[in-house]
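Reviewing the structure listed below.
Omission of a single protein chain aside, the complex is shown with its protein chains in their original locations.
Letters A, B and C mark the chains in the order given here, with residues in each chain numbered from 1 onward.
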Amino acid sequence: MGNLLEIKDLTYRKNQKTILNNVNLTLGPGKIVALLGENGAGKTTLMRIIDSMAKNYHGTVMVAGEDNEVERKKHISFTDNLSGFSENTKVEQISKFYEVIYQDFDVNEFEQLRGFMKIDSEIRLSEMSKGMREKLVIALTFSRKVDLYLLDEPFSGIDAMARKKIINSIILWKAKESTILVSDHFVNEISSMLDEVVIIRDHTVYEHLSADDIRAKNQSIEEYYEGLYQEEEE
Amino acid sequence: MSNLLEIENLTYRKNLKVILKDINLNLKHGKIVALLGENGAGKTTLMRIIAGINKNFRGMVAIDGVQSVADRKRVISFSDSLSGFKESTKVAKIINFYEYLYDDFDKNKFKQLQKFMRLNENLRLSEMSKGMREKLIIALTFSRQAELYLLDEPFSGIDAMARKKIISSIILWKADEATILISDHFVNEIASMLDEVVVVKDKTIYCHKSTEEIRENNQSIEEFYENIYGEGDE
Amino acid sequence: MSLFNCCFTELFKLKTKKLNTLMLFQILTSMAITFFSLYKFENNHFIRNTYVNDFNFITNWMTSFFFLVLAFGFIAVCLIAIFAQRVNRSQTWRLIPMSSTNLYLDNTLSSFVSIVYLGILDVIGLLLLFGMSVLTDSRFKKNVITGFSSPSNAMSQLFNERAFKIWGSILLLILITLFVFFVVDFLNFSSRAILEFLPTTSGQAFLRVIFIIVIVVACWVAFSANNFLASLIAFPIDFVFSSVLGIFGGYREYNDRYVNFGISLIIMLVFDIFLLIANTLIFNYFFEAREKK
Partner (left out) sequence: MFGRLFATLFTRKIKKANYVLLVQLIAAIAITVLSFTTSGHVYFGRQDLGVFPSFFMFVLFFSFIAALALYCITCNENEAINVNQSLRLLPISDSKYYLDNIFTSIATLAYFACIEAIGIGISFLLAFQFDGTFHSEVMTSYEKSSFVFNVEDFIVVIQSLILLVLFCLLFYLMLSFLNFSSQAIISFLPGSIKNKSLLGFIRVFLVFILIWALVKGIQALTPIFDAPFAVFFQSTSSNDLLEPISIFICFDLLFIAINLFLFNQYIEPKEKK
């Protein structure tokens, strides 16, 4: 199978400001890729463009060889903050909604993940803390069997133990040949599971290399990432 | 010098569910204390009770022996999510609001912090990403000469470099005898600056230790925290 | 079942849940109005004041319920239009693997069908009340019987010239409801799309200008129904009110301002179709879901 994700000279402007400027990126199947960058570098926008949430960009975005918006959405599972549901919907109602709407939603996978995250299905969104809500979002995202998982800062509110357990077992939840693109600020936490690293800087892809190259130069990914910003500090 | 913060047999119930049960906690002046616990353990509720926002709790909460809500609020600086401001408000207007209404707000301290965080003053809240917004909140919180600083998961959206810089220089921003109570899920990140650790588990204070004690039996704070939950899980 | 249908049923369920609570409020308010109008509070217990009319409670309840149908209908249309905007704007719905056009059509269709659902609920409510009042109120029963039996009475004209007006007004009612949905959508989409292009500093001022323009246009239409363009929008609403109210007496004969009914029907249809196309285009290419904060 060819490349899963191909982005060719993508530019995106909003409110007279360029947010992304000729971005070129290709991701192979079966990889876990980290998307790193400073606040406001455009990571979220890039993910929204891949999942055709953001529109009127210039350039081409192909997912599993498909360019059309609907086909792309079929192959992608994006972490959504459940803003479409009213605050007093129950977790059970949300999972029923996903089951009806998404054919590739696997119910007993969701039950298993829900048990793993210790989320009670009777609880309502308004009664959940930020961390619990993020655990639910991760469970819903991985209950869909797709080629590309997009995780946008999925762990920020989750407590330390749960986060470690999730990171260690994330590989089991995805099919062998599907890819995860995760954007997060806590590099050392997720570095253990990474295959490739993509760094967004100055509105474009600054670096795209495999984690083993970095480790070959016996640098931890975190040191490498901070090194990039070091020269700029002085 | 007596305790800065005294909490005696505090119980808090909401919707017929007990959230906090007979909490007893005393914090001294000039300490940096971490408040750790799982998602939904009640950390945020405890902070809101200390800050005088959450009401009808049973028990006693006093700052320097004073219980009245107005006096407590005068000496406490709580990291407010700025949800009270319209999304279109400019940062400059928020600064004027704080300067006008808080006597202990120090404008040039804020200017200093603003330069440190590279915050642009005429940005609007809607234009700021989550990380930028959290940097602004931290700058505003520490621009007040308060006795007790309450930080509720202040770093979740800030990128790695900025977070390291903030953590390393937080001590400089507070007066010597002021105390910081910080609740965060990234224990190893903040471990370096902590004096005491408070763990909230099963709706009450599980343990309250100083970091020297933990380090004496050569455990890192993260290991200590994890094996509290270790026995619980197996 | 195709994705389009599942999405439709989900949206329909959400909207009907909202309308059920609205219907409950309608029943409660109509009951309260009848109660407070019929009974007076004197030396601390309620006694029935007779000067209102001598029909029993249920018949009065039916009339107040009927008058509330139009008022609550309008509230329902606004409620559903605002809820539809939330769906258009929410990332959860936009993530569903279907084209934006289908999502927009689904959303608008389910809004319209939910209003029809409310209409059906109203009709059922009215029939129930009508039945109950005929059974319990002998005086009302006499009126109804005389009404239906004598051919010369207004009721029997139901199937000639008057009928054309009633079917015409129902058709216009449908077009007006769609028109309201499309206008609300168009305002939301176009202002959001233009906001994307403006430098962010002037975003807030722009929204205020739009708001003022909308108010001025609305007042202008309401105030000057006598000039041609405004009357095309004002006329159908006028027409519906007069013909519907006309059935129960006080039928207002239309004099010189009787613009040909057909023209305004076609104009309304053209407005609806034009807005539908414009909305679908903007929704497809310029309207993005809200970013998660």
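Operating definition for what follows: a residue touches a chain if its C-beta (ideal position, glycine included) is under 8 Å from a C-beta of that chain, and two chains touch if they have at least 3 such contacts.
A quick note: this is a predicted structure, and the numbers were derived from the prediction, not measured.
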### Query
Touching the left-out chain: which of A:18, A:88 or A:220?
A:88
### Summary
On chain B, the omitted chain is touched by residues 14-17, 44, 48, 51, 53-56, 68-71, 73-74, 78, 80-85, 97, 100-102
### Task
Can you list, in ascending order, the chain C residues touching the missing chain?
21, 24-25, 28, 41, 44, 208, 211-212, 215-216, 219-220, 223-224, 226-227, 230
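Please note the rule applied: only the chains that are shown with their structure count from here on.
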#### Entry: Most widely separated chain from chain C, with each centre as the mean of CA atoms
B
### Message
On a C-alpha centroid basis, what's the spacing between chain B and chain C, in Å?
### Response
51
#### Entry: Intercentroid distance (Cα basis), chain C paired with chain A, Å
43
### Task
Compute the distance, rounded to whole Å, between the mean C-alpha positions of chain A and chain B.
29
### Query
In chain A, what residues contact two or more other chains?
44
### Message
Two or more other chains touching the same residue: where does that happen in chain C?
### Response
200, 203, 293
## Note on the structure
Given the complex, residues on chain C that touch chain A span 3, 6-7, 9-10, 86-87, 90-100, 196-200, 203, 284-293
### Message
Under the stated contact criterion, what part of chain B meets chain A in this complex?
### Response
37-40, 44, 128-132, 135, 153, 156-164, 185-187, 189, 222, 225-226, 229, 233
### Query
Quick one: in the complex, what on chain A touches chain C?
14-16, 44, 48, 51, 53-56, 69-71, 73-74, 78, 80-85, 97, 100-102, 152
